[in-house]
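With one protein chain removed, the remaining protein chains of the complex are shown where they sit.
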Amino acid sequence: MAKEVFMPKLSSTMETGTILQWMKNEGDPVEMGEPVFEVMSDKINIEVEAYEEGFMLKKYYNVDDVVPVNTVVGYIGEKEENVPDTPPESTEDSESDAASEPEQNEPAAHGTESSSVRQVERGQIRATPAARRVAREEEVSLSDVTGSGPKQRVQQQDVRDFLQNAPKPPKATPLARKWAEDQNVDLNTVEGSGPVNKIYTKDLSAAQEETVSSEPDRIPVKGVRKVVADRMAESASTVPHVTLNSDVDMTEAIRLRSQIQDKVVEQTGSKLSYTEIIMKAVAAALKRHPSINASLSSDQQEILLHRDINIGLAVATEQGLVVPVVPSAGEKGLTALVKESKQLAADARNQQLNPQQMQGGTFTISNLGMYAVDGFTPIINQPEAAILGVGQMKETPTARNGNVELRPLTTFSLSFDHRIVDGAPAAAFLTELKQMLEAPYELLM
Amino acid sequence: MRELTYVEALRECMSQEMRENENVFLMGEDIGVYGGAFGVTRGMIEEFGSKRVRNTPISEAGITGSAIGSALTGMQPIVELQFSDFITIAMDQLANQAAKLRYMYGGKGNVPMVLRTPAGSGTGAAAQHSQSLEAWVAHVPGLKVVQPSTAYDAKGLLKAAIDDPNPVIFYEHKLLYKTSSDDVPEESYRIPLGQADVKKEGTDVTIVATSVMVHRALDAAEKLSEEGISVEVIDPRSIVPLDEETIVQSVIKTNRVVVVHEAVKRGGYGAEIASMITESEAFDFLDAPVKRLGASPVPVPYNPELEKAMTPQTDDLIQTCRETLQRT
C-alpha cells in the first residue's frame, strides 16, 4: 500500500512550506531515511526524509510551490501501485496546534496523526481499557470525553474528570421541568423533596420564595475594599483630574506581538500580552517625558521627578483592586516584563503580594481591554502624576491615504494631575506613546 | 535479626538440609575443596565429606542425568552448574527426562532434584557466561523455575525447592551473591513456590521485576517517589509456578504495569507475564499499555559499557514508568 509523503509542520506557527528541491524523481528507489525533498518554512530549511522504503511514485508539487502543512505532496510505494492523480484532500486542519517540535520525523508523526483522525471519523475512539470500563460503568459516552493521553487517548482519569465536571442533570418531574423552564428557574439550584431528591413543583415554589426576598445583601466595607474606597475618594476629591483620549492604531503592535510571541513563550513559558507591550512603550515614553514620571511631595511643596520608572498594574482580584508595581520597568526587556507582570498578577489573585510589591510606583496602567470598554476616565493612583487607561481593541473604519480602511484601534485615556503637569506636556507624552505603539520596532532599539 | 549474604544463605540452607536429611547430596564441578565457581559450597566438603559433596567431570549432561537417576531412586540431589549458559548442554536431560518422567510413569517415579546455577550479566563474563535463559526452561511443562532476589528469599526458596518432588531449576544471580539481607533467620524455613512478594507497596504503577531487576526497580521506585510517583514493586520469586493473583490485584490497583527482566526482551518471560495480565480481570483496569523492559537482542558484549547498555538499568525503569504515567 503506497504511503503518503506529507508537507511537515515544523513549528506551531508554520502553516505553509515552500518546496526548495526534490531529491527524488518519480520512479526513483527510496531507502528509509533518505532525504526526499527540501522544504523552507518561515524559520528554517530542512530536508524531509522518507519513512518508508520503495519507489517515488508521485510528486504533486514543483520546486518553489507553496504547500499547506500536512498536505500530501507525493507517494512512496511499490512499483505499479496506483496513486491518485491529484493530491488527496488534507485530512487535518492546520488549526490543530498540537505543539509539534521541529523534528525530522515529522512526516511520519503526521502520517499516523491523520490516520488517527480518520479512525475517530469512523466512530472509533482511542481509549484505555480502564477508561472504557469506567465509561461503561458510569454510562459516559467516550466521544464526549477529551483524551489527555498520547494521540488524544482517553485515560481513566479523563473519564473521572469528565464525570466530576459534567453537570448532573437534576432529577425532576416532567411538570417541574416545564415549570422551571417557564419561570427560568435553574433546576440545579433547587433542592428536591422527592425520592432521590427528585424535584417536584412544590420545591420550585419554595426555591422561588427564597430568592424573591427584596432585602439587599449587606457586605461590610473593610480590607482591600476599604483601602480602595478611601484612596479613590481622596484622589477624586483632591486631585484636579484631566483626561486625554487618543486612538492608537495597534496594527504594528499586533504584528510585533505575533512575531516574537513564540520566542517569548519559549523563554518565559508565558504569552506576551498587549499589557506588556504597552508597558514597554509607556516606560520608553516616560523616559522622554520625565515630567509625567512625577509626583507631589507629601507637603505639596515640591514636585518630585523620579529617576526610576516603576509601573503599577491595576489588577482585579476577588477581594478588589490591587496595584502591584513592576520596578525599573524602563530598564527591562519584554521577556523580563512578561515574567514579572505575570508573576505579580498571579500573586495578586492568590493574595500573595507583600506590601513592598505594591509600593514605589511612579505611573499606573489600568487595562480594561478584555472588556467591551472603549475608553474611560481612570482615577489617579496618588501620589503619582498620571494614569493610563486602556480600552478594547476594535476594528474601526479609519481614513488612510484617502481610503477608508478597517484598522484595530484602541483608545488610550490618560488622566493627569493638573497640579503637577499641564495639558501640553501630558498631550505630548500621549502623542509620543501613540507613535511608539504605531511603530513599535523602535522599542526594540 | 542476623545479616547474611546470598551465598551464605544458600550454603546454610543446603548444610541444614544435609544435616537433617541424608538423602540430600551435592553434585557439581569443583564444588569440593575449591567450593564451586562462586564459593557457594565452600567448606561443605569438610563437614559432609566427598560422598555427599561430589566433584564431577566437566559434563553438564552427565551430571544432570546422574542426578535424575539418583532422584528416581529416592535421593534428593542438588546439582550445581557453574554457569547457567551451560544448561543448554543438559537440556535433553532436563526437557526430555526430568520434566517428563513423573508424568509418563503415572506418578510412580518422582524426580525430586534441584539444579542450582548462576545466571546474569554484569561481571564482564561476556557472551557465553552471562545469559539469562530462564524462559527456555520455563517453557517446558514439568520443570519449576525459581529466581530469588535476596538472601532471605534464597534460603527459604531453596528449602522449598529441595522439598519439592519435582525438578526445580534454581537460578542464582552472580551480582546478587555478595548482597546481604539483615533478616535471615538461623533456623530453617520455607517460602512456598508460586508466592510473589510485594517488595514495596505503591499506588501509581506496578513494576513486576525478577532477580537482580528487583533491586533496580526498588532504586527506581525511590527516585520516582521524589517526583510524587508511587511505585509498587512485585517480585514473583518463582516464574513457574507464577503467582498471577498478586500481580493482577496490583495492576487492578495501580492501572499501570511495567514488566522487567534481565533476559532478552524478545521471547522473554516478561511477554508471558504481560499477556497473562491482559488476559486477566486486570484488563479492564489498564490505563496504559503494558510495558516490557528486557535486554537488547544481542549477545552479551564483553565491553562493560556495552554490557550495561544492553540490559535494563535503573534509569531505563524510571523513564519507562514516567512514560506509562505520561509524566515525560
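A and B label the chains in the order they appear, each numbered from 1.
Note that contacts are C-beta pairs under 8 Å (C-beta built on N, C-alpha and C of every residue); 3 or more make two chains touch, one makes a residue touch a chain.
Here, contacts and distances are computed from a predicted model.
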Item to check | Which of "acetolactate synthase", "Dihydrolipoyl dehydrogenase", "Glycosyl transferase" or "NADH-quinone oxidoreductase subunit 12" matches, in UniProt, the chain that is not displayed | outcome: "Dihydrolipoyl dehydrogenase"
Item to check | Omitted chain - touching chains that are shown | outcome: A
Checklist outcome for this item: Touching the hidden chain, out of A:201, A:261 or A:431, is A:201
Item to check | Per the touch definition above, residue among A:175, A:229, A:406 or A:439 touching the missing chain | outcome: A:175
Item to check | Where the missing chain touches chain A, by residue | outcome: 173-176, 178-179, 182, 200-201
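The criterion applied here is as follows: only the chains that are shown with their structure count from here on.
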Checklist entry - How many Å are there between the centre of chain A and the centre of chain B, using C-alpha atoms for each centre? => result 57
Checklist outcome for this item: Per the touch rule, the chain B residues reaching chain A in their complex are 255, 283-288, 326
Item to check | Interface residues, chain A side, partner chain B - complex | outcome: 128-133, 148-150, 155-157
